[in-house]
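Notes for the one structure printed next.
A protein chain is absent from this complex, but the other protein chains hold their places.
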Amino acid sequence: MASRIVPLLNRVVIRKLESQLKSAGGIILREKDDKDLQIGQVMKVGTGAMFDNGKTRDMLLKPGQNVLLPAYFGQEIQIDNEKFYIYKDTEILGVLE
Amino acid sequence: MASRIVPLLNRVVIRKLESQLKSAGGIILREKDDKDLQIGQVMKVGTGAMFDNGKTRDMLLKPGQNVLLPAYFGQEIQIDNEKFYIYKDTEILGVLE
Amino acid sequence: MASRIVPLLNRVVIRKLESQLKSAGGIILREKDDKDLQIGQVMKVGTGAMFDNGKTRDMLLKPGQNVLLPAYFGQEIQIDNEKFYIYKDTEILGVLE
Amino acid sequence: MASRIVPLLNRVVIRKLESQLKSAGGIILREKDDKDLQIGQVMKVGTGAMFDNGKTRDMLLKPGQNVLLPAYFGQEIQIDNEKFYIYKDTEILGVLE
Amino acid sequence: MASRIVPLLNRVVIRKLESQLKSAGGIILREKDDKDLQIGQVMKVGTGAMFDNGKTRDMLLKPGQNVLLPAYFGQEIQIDNEKFYIYKDTEILGVLE
Amino acid sequence: MASRIVPLLNRVVIRKLESQLKSAGGIILREKDDKDLQIGQVMKVGTGAMFDNGKTRDMLLKPGQNVLLPAYFGQEIQIDNEKFYIYKDTEILGVLE
Partner (left out) sequence: MASRIVPLLNRVVIRKLESQLKSAGGIILREKDDKDLQIGQVMKVGTGAMFDNGKTRDMLLKPGQNVLLPAYFGQEIQIDNEKFYIYKDTEILGVLE
């Protein structure tokens, strides 16, 4: 269902990943409840950020990437009983290869 | 009645949508009371945003679009017993196709 | 008496309108006490806003327009026993046609 | 004694006016104690404001003008047992013609 | 001893003046304890302010001038049992001629 | 495992160092518990910082450097039972040669 969402500007739609996920790189994460879960997958990305002078830049992230989430910021949305989180791309800490 | 309102700058007039709305994409939303309702429809859009250097840019949204609303920001207005909410376009999380 | 006031920069002088006002567009507003009254009329406008680089821009509003007021910001002034409110034009939500 | 003061940058020296003052335009103001008094007269003006890029602009006000004071900001100074208030010109709400 | 201090950027070293000082213009000030004393003399000035774009500007004040002090900001320093205060030149309210 | 992390923008991944570490320069550090540990090693660096005008700059740090950590900012992440901290390069106090 996330596919229907077109995030605005430099926002990204994230689905938080279960703790025992083996990412491509074989990373096993510590067990945490959903609120603190730090790893997520990019479902959708916005059209890009806009600078104060009106120019725009490309997104920092791509759909499908596993990412490290900050402790704050993300806004929870509930669609079709599925929970997603919306962040700005600049708030994401890093990508997990 | 929202049609009488011309939002200033990059503001948009939003009508919050009932929870069990099937958007074009067939999305069914979780039941919530009005305050937390996260989906709305764009009724009217402003003339565009103005940057610090005085230049302006086009609106990010168009009337008729279903949008994902942030948990904060929106200001409630009451006109002809109908409730609307005014946001800045940059505060809207995304568009629901 | 508001006519004596020349607002500075991009400020506007607003007189709040009674609740049951039929604007040009025939809009009837919900009954509220003065503090929450959301509709007002532009009595006077300033000379324009000034950007950080010193350039100025025209006002966003004109005397006589009915406008939607934000919940915060406006400063009350009392002149000749008449109550007016001073806002910056960027704080006004929209115009009621 | 205010004449000895040369305000710095875009500051202005204001003497608050008694409530029952008839300004040039014949305005009679509501009775208030000094703290809330909203009308004042410009005694002295600074040399002009300076923008972030170092350029300067002229003052917005001239000595002798009656002005509308904001509820906050002004700093009280006591010289020769006379009370004055110092504001930045951008903080003044408007001029009373 | 203040002569040994070279203030950095647009800072100035101020010595607060006793209350009953007759400045050049013959101004007699109200009696206040040191903390509230609003008049001071410029002892030393810095090399100038630096804008965000790296350009610099000259100081607004010169050693020897009597100045009006703001209620806040100044930082007290104690050198050789003499008390001085360090402000940024933009924080000083005005010069007393 | 930190090698799988690609920090975003000007972020760096830091592993805090035990207190009795002899750095290349033979520095012995004071015994502290993990929370206050001020020394860390750069494991991974981001792709560079982005200025408001969209231009980017190189990173200030390189993998392998020992660095002095600020008392605040760093965000703890837990991967494969190993604790790392993510900072922005501008938050790091200095490099220990």
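Labels A, B, C, D, E and F are assigned to the chains in the order they are written; within every chain, residues are numbered from 1.
The rule is simple: a residue touches a chain if its C-beta (ideal position, glycine included) is under 8 Å from a C-beta of that chain, and two chains touch if they have at least 3 such contacts.
Keep in mind that what you see is a predicted model, and the values were worked out from it rather than measured.
Although one chain is not displayed, its contacts with chain F can still be listed: residues 23, 25, 27-30, 38, 51-53, 55, 57, 60-61, 68, 70-71, 89-90, 92-97. Annotation for chain E: contacts to the undisplayed chain at residues 1, 4-9, 11, 13, 44, 46, 50, 52-54, 75, 77-81, 86.
What we mean here is this: only the chains that are shown with their structure count from here on.
Look at where the CA atoms of chain A average out and do the same for chain B: the two points lie 23 Å apart. Each chain gets one centre point, the mean of its Cα atoms, and the points for chain B and chain F are 42 Å apart.
Chain contacts: chain F has no residue touching two or more partner chains.
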